[in-house]
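With one protein chain withheld, the remaining protein chains of the complex are depicted in position.
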Amino acid sequence: MPKTLRRPSVSLSHLIVPLLALLVIVIFNVIHDPSFFSVSLVVNNSGNTVLSGNLVSILNGASELAILAMGMTIVTAASGGQDISVGAGAAIAGSVFVKVIKSGNSSLGLILFAFLACCLAIMLFGAFNGALVAIFKIQPMIATLILFTAGRSIAYWVNGGATPTVSGDLLGYLGGFFPGMPVPTPVFIVIATGALFALALKFTNLRLYVQAVGINSTSSRLNGINTTWIKLLSFIILAACVAIAGVIRVCRLGLINHETILLDIEMDAILAVAIGGNALSGGKFSLAGSVIGAYVIQALTTTLYALKVPSNAVKSYKAIVIIALVAVGSPVIKKLLVKARDSFLLKRKAAGGAS
Amino acid sequence: MTKNKSKQPLSDTIFLLRITVCTFFGMYILAMLIWGGGFLNPQQFLDMFNNNAALIIISCALSIVMVAGGIDISVGGIITLSSMSCVVLLDDGSSSVFMALLLSLGIGAAFGLVQGLLISYLEIQPFIITLAGMFFAKGMTTIVSATPRTAANPEFLALKGLRIKLPFLGSYGKAGNFIPSTIELGVVIALAVVAIVFLVLRWSRFGRNLYAIGGNSQSALMLGINVKRSRFFSYLLCGVLAGVAGFVYLLHTGSGDAANAAGAEMEAIAASIIGGTLLTGGVGNVIGTLFGALSLKTITSIVIASGLREPYWQKITTGAMLCLFILLQSIVLARRGKGQLALPQWLKIGAGKKE
Partner (left out) sequence: MPGEIALSMKGVSKSFPGVRALQNVDFSLRSGEIHALMGENGAGKSTLIKVLTGVYSGDSGEIKLGGKSVIIKSPQGAQEIGISTVYQEITLCPNLTVAENIYIGRGKKAFVNWRWMEKGAASILERFQIPVKATQQLAKCSIAVQQMVAIARAVDMDCKVLILDEPTSSLDEQEVLKLFGLMRDLKSRGVGIIFVTHFLDQVYEVCDRITVLRNGELVGEYEIKDLPRVELVSKMMGKELDEISQIASPGEKKFEGEPVYEALGLSSASGVKPFDFFIKKGEVNGFTGLLGSGRSESVRAIFGADKIIGGKVKINGKEAKISSPIQAMKQGIGYLPEDRKSDGIIDDLSVRDNIIVALQVMKGFFRPFSKSEAERFADTYIEALGIKTASKNTPIKSLSGGNQQKVILARWLLTNPQYLILDEPTRGIDVGTKLEIQKIVLKLAADGVCVTFISSEIEEMLRTCSRLIVMRDRNVAGELLGSELTQDHIMRTIAGEVK
């Protein structure tokens, strides 16, 4: 065997890029305007005492994105591609949710029922995407392009083209704050979703199967893994995330606008996955990385707003930061860094040997 | 060992091209037979080109990149940005149309240059880079001008109003007078682009290198192809063509708007796919892409002709058509021995491969 210089460090190295990005944003804000981080208690319109400030709005605002990023990570890992129909899917989910809510008074039971209904509907679409990918061996981006194109029109059709509003205390609580609770509810929903994922990863072989299928599908099949089912499952899991994200957004706004709800969120979700250090070509994955990625994106957006950048131009700045981020994390730059470190270590070793 | 086959199997590229061309003509002829009317008017046929010249150009541009196994979703954004910038430049008063064309080419080239460098030399995933490119372009558009603007430069308006009459084609008006069919300048440019891209992909060493890279980039490297440089030039060329498309778009609409060409990149991808380009690379043909774009627009006219005038029907049918083609390609390629479909047992029709 060739001599080994050192063991490659693998532990947590995948989280370095997203954490660094977060750190840079934080440092920038500390220098630019320390009050960026001030959190205060205010009384909102409905008389609740709630936390307010940029930190809270980052945590709160990234909720939908964080949830979608988790699902997107699983799909990316298993299929080596991305689902670009999540925004359109959320429109369908939201429309179905509103349609069911509209049929009665918004009691807890009805909300739960509506959520289940929209979950089921969107899971069917997820299964459709998954079937195209798993059974017909179509690249995920292409397969989901279909729903991306048609999804919002399907949502339009659900509510007959109207943009109905929904109201109700409970819905308001879900999208905002529960009385007496200063932390916004969507944050708890993210935590709950994350916990569900953690449990699934702990008590099933989801991670092993998904990674194996994503890395080498043929080999996985020869080891008895039902690769078709795993890919399908990944899309269904993402669909559940889409349903949750869609419902959160509907509760926040109190209405469903099929054309604008979670518009372009698929792009952000994919970015979150990439920033989180996950290879977009599939294989090993880190949910934590993707969630951090989601908060990085939201922090960036909030920072830009705080800098009084007009909302339409935010995209441009975001793009520059993203390019800088992925450039730093690119394989070529990484290789150069490793090389530099190796030659440094060798030199030090040589110097140590000489003395 | 291959047996002596009387007929040599068709290459994948040619096979998929045939399907697309047949579908287009089949669809159009069917439409002429059923709805007659507008479909029999050559002007309506030509309007399909007039209205979609920019789309045809970016579809071709995208095909170049997709053949080499890449993707560029910034093309729509480049159209938006370059058309808006041109309007602002033209309204400046002192600038000529030629300057505007140069500006538009320059913007495209700049995007292609930066994206190409990052993708080929820093080995970053093209999806992320060009996604950021799209964000950047759309954001920049609002920075260039926050409100929609219309070009008033007389020189430009003359060019915009230019109609090239086709003396041998036309229809008879109500008074029995002959109205010759016309095409816009943009169509000439678009067809020239199709011809040039066709020549480049078919006959130039650069074009063939792109096919090789798309087929297997590792092998292409071993065969002595400068993979990085070829890849870089594919993005550069794509960017420049997107710049051309921006100018052509402006020639058609005459105004700059941040909402211009929204979703054009996805339409272009769809056109390429329907035209027989595989996203995995190595298979595709720009003539197919042209017919892909035309098929996409024909189906829309058919939907309108059949009385479903709401815009959401068009999107749903576009999605359905995309779905059909994607499935068709997948089944065809699988049957031609590129690997079996993972269909469940009960769905397997006509078991066994032909060969």
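The letters A and B name the chains in turn, as written, and every chain counts its residues from 1.
Keep this in mind: a residue touches a chain if its C-beta (ideal position, glycine included) is under 8 Å from a C-beta of that chain, and two chains touch if they have at least 3 such contacts.
All values reported here derive from a predicted model rather than from experimental measurement.
The residue touching the chain not shown here, chosen from A:L108, A:L222 or A:A351, is A:L222.
When you scan B:Y211, B:F233, B:F291 or B:F325 for touch with the missing chain, the hit is B:Y211.
Check B:L131, B:V283 or B:L322 against the missing chain and you find that the one touching it is B:V283. Touch with the hidden chain on the side of chain A covers residues 1-8, 10, 202-206, 208-209, 211-212, 215-216, 218-226, 283-284, 338-339, 342.
On the side of chain B, touch with the chain left out of the figure occurs at residues 1-2, 4, 8-9, 11-13, 203-206, 208-209, 211-212, 214-216, 218-226, 282-283, 337-338, 340, 351-353.
The criterion applied here is as follows: only the chains that are shown with their structure count from here on.
Measuring from the averaged C-alpha position of chain A to that of chain B gives a distance of 31 Å.
Contacts from chain A toward chain B in the complex involve residues 82, 132, 134-139, 141-143, 145-154, 156-157, 161, 227-228, 267, 270-271, 274, 280-281, 310, 312-320, 322-323, 326-327, 330-333. Of all residues in chain B, only 71, 118, 121-125, 127-129, 131-136, 138-140, 142-143, 146, 258, 266, 269-270, 273, 279-280, 310-313, 315-316, 318-320, 322-323, 326-327, 330-331, 334, 339, 341-344 touch chain A in the complex they form.
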